[in-house]
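Input: a single structure, listed below in structure tokens.
For this view, one protein chain was removed and the others were kept in their places.
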Amino acid sequence: MTLGIALLGAGRIGQVHADAVAACTNATLISVTDIMAPAAMALAERHDCQVRALDDIAGASNVDAVIIATPTPTHADLIERFARVGKAVFCEKPIDLNLDRVRACLSVVADTQTTLMVGFNRRFDPHIGAVRAAIEAGEVGTVEMVQITSRDPGAPPPDYIRSSGGIFRDMTIHDFDLARFMLGEEIETVCATASVLTDPAIADLDDFDSVSVILTTKTGRHCTISNSRRATYGYDQRVEVHGSKGMVSVKNQRPLDIEIATASGYVRPPLHDFFMTRYTQAYEAEIAAFVKCVQTGSRPSPDGNDGLMALALAEAALQSVTGGRQIPVSQILEPRP
Amino acid sequence: MTLGIALLGAGRIGQVHADAVAACTNATLISVTDIMAPAAMALAERHDCQVRALDDIAGASNVDAVIIATPTPTHADLIERFARVGKAVFCEKPIDLNLDRVRACLSVVADTQTTLMVGFNRRFDPHIGAVRAAIEAGEVGTVEMVQITSRDPGAPPPDYIRSSGGIFRDMTIHDFDLARFMLGEEIETVCATASVLTDPAIADLDDFDSVSVILTTKTGRHCTISNSRRATYGYDQRVEVHGSKGMVSVKNQRPLDIEIATASGYVRPPLHDFFMTRYTQAYEAEIAAFVKCVQTGSRPSPDGNDGLMALALAEAALQSVTGGRQIPVSQILEPRP
Amino acid sequence: MTLGIALLGAGRIGQVHADAVAACTNATLISVTDIMAPAAMALAERHDCQVRALDDIAGASNVDAVIIATPTPTHADLIERFARVGKAVFCEKPIDLNLDRVRACLSVVADTQTTLMVGFNRRFDPHIGAVRAAIEAGEVGTVEMVQITSRDPGAPPPDYIRSSGGIFRDMTIHDFDLARFMLGEEIETVCATASVLTDPAIADLDDFDSVSVILTTKTGRHCTISNSRRATYGYDQRVEVHGSKGMVSVKNQRPLDIEIATASGYVRPPLHDFFMTRYTQAYEAEIAAFVKCVQTGSRPSPDGNDGLMALALAEAALQSVTGGRQIPVSQILEPRP
Partner (left out) sequence: MTLGIALLGAGRIGQVHADAVAACTNATLISVTDIMAPAAMALAERHDCQVRALDDIAGASNVDAVIIATPTPTHADLIERFARVGKAVFCEKPIDLNLDRVRACLSVVADTQTTLMVGFNRRFDPHIGAVRAAIEAGEVGTVEMVQITSRDPGAPPPDYIRSSGGIFRDMTIHDFDLARFMLGEEIETVCATASVLTDPAIADLDDFDSVSVILTTKTGRHCTISNSRRATYGYDQRVEVHGSKGMVSVKNQRPLDIEIATASGYVRPPLHDFFMTRYTQAYEAEIAAFVKCVQTGSRPSPDGNDGLMALALAEAALQSVTGGRQIPVSQILEPRP
């Protein structure tokens, strides 16, 4: 059975998901929706499918699932809307910038028993997946310390930063999810430091560009995260997991894997300079996993709760920076009355 | 303008080319032909195109080009047949195992002014292409010594070896082409050694599995080639070019790029175990280059002469092994009366 | 002029320093002192020098300098004693476990204008030194984020831990010094997390074995430190400095630099399993630098203040773990009345 999918949002990430659907043998792109008509039309033409208004999707019998790739403020409403009409939902992170709104949305998802997968693409990268598989196979023993280094080639434009919820909710959120994916235990405390080092304009937007975080779990496992909005040498994406028997790490990927040796030394080209070229395989595997979940009725992973938890960690990190202290995650999840 | 392509041969490499055509935005697969009807049908269904008999292609106005992926003995006849009716031709290497037959075929190609590209896929690998680009950019100065290490994960089945023309014409031929691609000068002499080390059954087939070759050019540049039919750690594909200013090399690729460190040491997974996963990008780029050549009327590379030269080097290598001496390539190309 | 040196302490690290003096062309080992007579005699014999009682060193005219490699509780007294008689002093870290005692000792050093170098050997490792040189040459631009990963092959014996002052004062203290060496600015805050993951016996000693630390400077630079008392794959010693123009990192060293590729993958041997084999060159360079300082009258680096600062950071880290909050270093250095 081929899954019929409606894509909401024809922007950069929407295009990535459209390609991923096209690469998926048991799914087909039925329609593209975007308030920018030319964008929707161009993408629909490329994938030989329809342009549809939002109102024409809910009732469409050939649409089994929607992919939400619209701006963040619309996510929760769209999830609820399509959950209520029985469509499976894949939604880009975050569900919402507000934790209460996320909780309310997840409650609708729970009531409707909708399949909801949240877009943490890195879990589907084959190399990162192999790290997790090595952990599960016991190759490094009991996990003790995780180190995540994640640096973007450059900061997004000011308009994006302004509405992104800040670096913790926009960028570190991926690392929070990855930390949970690797630690094998729920995170209990968050301690974060943040500063502006790459561009003073980011301070004017009340955001940070350089972030260090320590997470701890119940049994005392640690995870450190090191983020920067700018790395001259490309998109730096490393994860390293140290355990009782050893360490497993994922290597950075480069588009051209050559080396030139001269009197100046041995030079390899820079890394990928864009998340879309670095994670091409991950985006395809992510949609394939979503399609499989819907078709087999299995539990999606990452699900709505994973989206909630990563956002809660971002919230805790922000409070930690402000208060100069370690924040218990429970304080975020179960606020005192 | 979209190029209409007929695929001849629905076997393993035919399927690779069909995928490559599908990935090419300005080409479309019109039909699949194979004497094994079920294979043709399965592939046609996958790519939503027709199954056609050979006789129905030559006159088809929507077919601009053919991809020849049939067994070697049919190559030269098919090239001539489609050259004569004005179709552009992409043909898998080798054109023929017999040099005179190749020459006769290329003469038809020349007379008909057909576009003929020969399938040396490695030239289109992005990493190998980056090595060549570095040479052309002068980053290693004047080329002096090229080293090619090429080992297959395992030998092909006996039936394949029996009709392949032997290791030099079947496997080393890729390295001969690569040597020419990198040396920047035509090869003048060939000195080769060959033995059977991995499996005595290969000796029964009058073939070798382990080969070392030295090539030289007019100005004294060298290239060494080291081949084995079997490498336990995967598909070993290395090229290294040493020049007056430095050295450039291409790294081996692995599907999972992680590292596990334990008391036993640091372990990375094996390499790709198959040429199709190693050279996926190369196969796509190869067909894209062919399509571009046909559409722009530009000169194909590698062309028929490249196919001829690689085969001549294989012939010279075989004579060198037999005679225990260095063979001038001119002796192969212009045999004494 | 050859510098005459008296070595105090003939234990493991004393032997390392004796070798370093022997390798130094313009210094000579005059005597060895140890309360364990056999140890002193063995070392003196190996280096063809005298065994002397402590009281016979202060007045010896052929002794220009002392190397203090005795147990920590004796360090401050010995520094003061030899400072007062005009001997130059090289002292193993830490000067003392108590900050006030360190301050008092440094006051004597200042009054006597003695040359005092403190033993942070890593600054003298050629690879780590090359990282610092690259920073000073501007190759990575303005320093922004430093990451230090430091893991010992295994925990020291309980008796050692009991008197070591704990992991921060014994092990992380090297990383605190390295952080200061790389950050290029004084550290302002310390945030640390610590747990016992490798061996419950360490908890019984009121110590930790797994530590994560974030340091910040005045302009917002960060440094993260990740420590474990146990790494199965050897002595893991990495430093990585990210700046506005790029990143510089030091690679781990292994005694046997080979690689074996089989069907199981590509394997390199484990790292050095001991600080003395990893830092052999550093220990020699350290003593050579000390000798040069004394002979040229130049300012030693690291000096007593560097010893004080690293200890203060250890103190702050401990308070941070206890209080669950970020500790300003000023609070340690200038305690409120």
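Letters A, B and C mark the chains as written, and numbering starts fresh at 1 in each.
Just so it is clear, contacts are C-beta pairs under 8 Å (C-beta built on N, C-alpha and C of every residue); 3 or more make two chains touch, one makes a residue touch a chain.
Quantities reported herein were computed from a predicted structural model and do not represent experimental measurements.
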Worksheet, complete the sentence: Across the complex, visible chains touched by the hidden chain are A, B, C
Worksheet item: For the chain left off this view, which of A:R12, A:R162 or A:R268 is in contact with it?
Response: A:R268
Worksheet entry | Touch criterion as defined above, residue of B:S107, B:S163, B:T232 or B:S298 at the omitted chain | B:T232
Discussion item. With the missing chain put back, one of C:G11, C:G154 or C:G246 would touch it. Which one?
Written reply: C:G246
Worksheet item: Given the contact definition stated above, which residue among B:G119, B:G246, B:P269 or B:G307 touches the chain not shown here?
Response: B:G246
Response to the item:
Given C:R103, C:H127, C:K292 or C:R325, the residue that touches the chain left out of view is C:H127
Discussion item. Could you pull out which residues of subunit C are in touch with the chain that's been left out?
Written reply: 126-127, 130-131, 134, 139-140, 245-251, 253, 255-263, 269
Fill in: Interface with the unshown chain - residue positions in subunit B
142, 144-145, 147, 149, 151, 189, 191, 193, 195-198, 210, 212-214, 216, 219-222, 224, 226, 228, 230-233, 236, 242, 244-247, 324-326
Worksheet item: Tell me, which residues in subunit A touch the chain that this view leaves out?
Response: 232-233, 261-270
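By our rule, only the chains that are shown with their structure count from here on.
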Worksheet entry | Between subunit B and subunit C, centroid-to-centroid distance (C-alpha), Å | 58
Worksheet item: With chain centres defined as C-alpha means, what is the inter-centre distance between subunit A and subunit B in Å?
Response: 41
Discussion item. If a residue has to touch 2 or more other chains to count, which residues of subunit A qualify?
Written reply: 245-247
